[in-house]
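Heads up, the thing below is written out as structure tokens.
Up next, subunit A:
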Amino acid sequence: MFKTGKNHLFSQEQLRKMLYEMLLIRRFEEKVEQLFQQGKIHGTMHLCIGQEATAVGACAILTNEDKIISTHRGHGHCIAKGTEVDRMMAELLGKATGYCKGKGGSMHIADLDKGNLGANGIVAGGLPLATGAALTSKMKELGYVVVCFFGDGSTNEGAFHESLNLASIWNLPVIFFCENNQYAMSGSIKEMTNIQHIAERAASYGIPGEIVDGNDLLAVAEVTKKAVERARNGEGATLIEAKTYRWRGHSRSDARKYRTRDEEKEWKTTKDPIALFKNKLVEENMLTEEIFLEIEEQVKKEIEAAVEFAENSPIPGEETLETDIFA
Partner candidate 1 sequence: MATKVVMPKLGATMEQGTIVNWFVKVGDRVEYGEPLVEVLTDKVNIEVEAEMDGILLKTCFEADEVVQVHDVIAYIGEEGEVIEDAEGGMLQQASALSKSGAQETAEKFVSKKQPETEPQTKIRRTPAARKLAKENSLSLETVQGTGPKGRIQKADIEEHLRYSLQKTKATPLAQKIAHSNRLDLSQIQGSGINGKIVRDDVLKYANVEKDVSVHAVNKTAFTGMRKVIADRMVQSAYTAPHVTLTSEIDMTNCVNMRKELLPIIEKQNGYRLSFNEIIVKAVAHTLQNHPAINVSLQDDEIIHYSTVNIGFAVAIPNGLVVPVVKNANQKGLAAITEECKTLGSLAREGRLLPDHMKDGTFTISNLGMYAVDAFTPIINQPEAAILGVGRIQEKPMAVNGEIKLRSMMALSLSFDHRIVDGAPAAEFLTDVKDALENPYKLIV
Partner candidate 2 sequence: MREITYAEAIREAMSQEMRANQDVFILGEDIGIYGGAFGVTNGMIEEFGPERVRNTPISEAAISGCAVGAAMTGMRPILELQFSDFVTIAMDNIVNQAAKMRYMFGGKAKVPVVIRTPGGSGAGFAAQHSQSLEAWMAHIPGLKVVQPSTPYDAKGLLKAAINDDNPVMFYEHKMLYGVKGDVPEETYEIPLGKADIKKEGKDVTIVATAMMVHKSMEAAKLLEEEGISVEVIDPRTLVPLDEETILHSVRKTGRVIVVYEAVKRGGYGAEIASMIGESDVFDYLDAPIMRLGGRAVPMPYNAFLEQKAVPQVEDIIQACKTIMNK
């Protein structure tokens, strides 16, 4: 059913970099969770632990000029697109040095210079915006593509359907990348949709629909590459459905009563995207345990530095309250 990834796209260096990024995402999320428990982060946050392969696999194909639009569960997308973790951490701590000067927080991290058009707190909010960003590329002949991430929950919003239709009729260079992590908050996709695969919906709009194992980094990269090439060649939009799993609850206040611990255990033990990828690299002699430990150590240092930077940063002054409203 799933396409299995083979390595014919990346060098050893690139592969190790992808492993590094997946680990960086996971450790970042774990640190955020810890800081939240310590009361250093307020508000809420949505962790993408278990979904690292979709973000890293898709972004590995993109250039700096290509755009992504992310979701409320967006830390992974940001890191995979090159957003720096120190300023991300500062943003989560509400500091003036954060990507949004402490005004956006977890759900609104944007880094326009790196092609990150922003996380979005509205379910399916990013899809219409992605069509617009893709329209700019087309009208100004800029050559970039737009990858719009969204969850399974978004696919029952009107904006999903309207956007796929618009992108299709205007032949826009956009990849609609659905991370089907099985749950829209508490709502299981099996209860909320009467079709087996979300990708089937592509047929309604006359665009290709691809299904991929979202925990297989190389498979994700491969399917994204195909969609990006289509888009760059002027052949229009693609809908990708990457099947994955959200290890944590929807947000911090989720007791996860709607699913079993056994189910969670199965995904964590047999389908951990990082373990799968690491084992594959070791098998193929691209990685040793020593190098893996070195990577782990580097990641740890980067996270520690990020926390230090964030904690030592000032909070925004009241004089910034009413700035940045209008250009």
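A quick word on the picks: all candidates are chains of the complex that A comes from, given by their letters.
Just a few scattered comments:
Everything below uses one rule, namely that a contact is a pair of C-beta atoms (placed from the backbone, for glycine too) under 8 Å apart; a residue touches a chain by one contact, two chains touch by 3 or more; residues count from 1.
The shown structure was predicted, so the numbers you read here are calculated from the model rather than taken from an experiment.
For subunit A, the touching candidate in this complex is 2, chosen from 1 or 2. Within the complex, the subunit A residues that touch candidate 2 are 67, 69, 98-104, 108, 110, 112, 117-118, 120-122, 125, 127-137, 139-140, 158-159, 162-163, 165-166, 169-170, 323-327.
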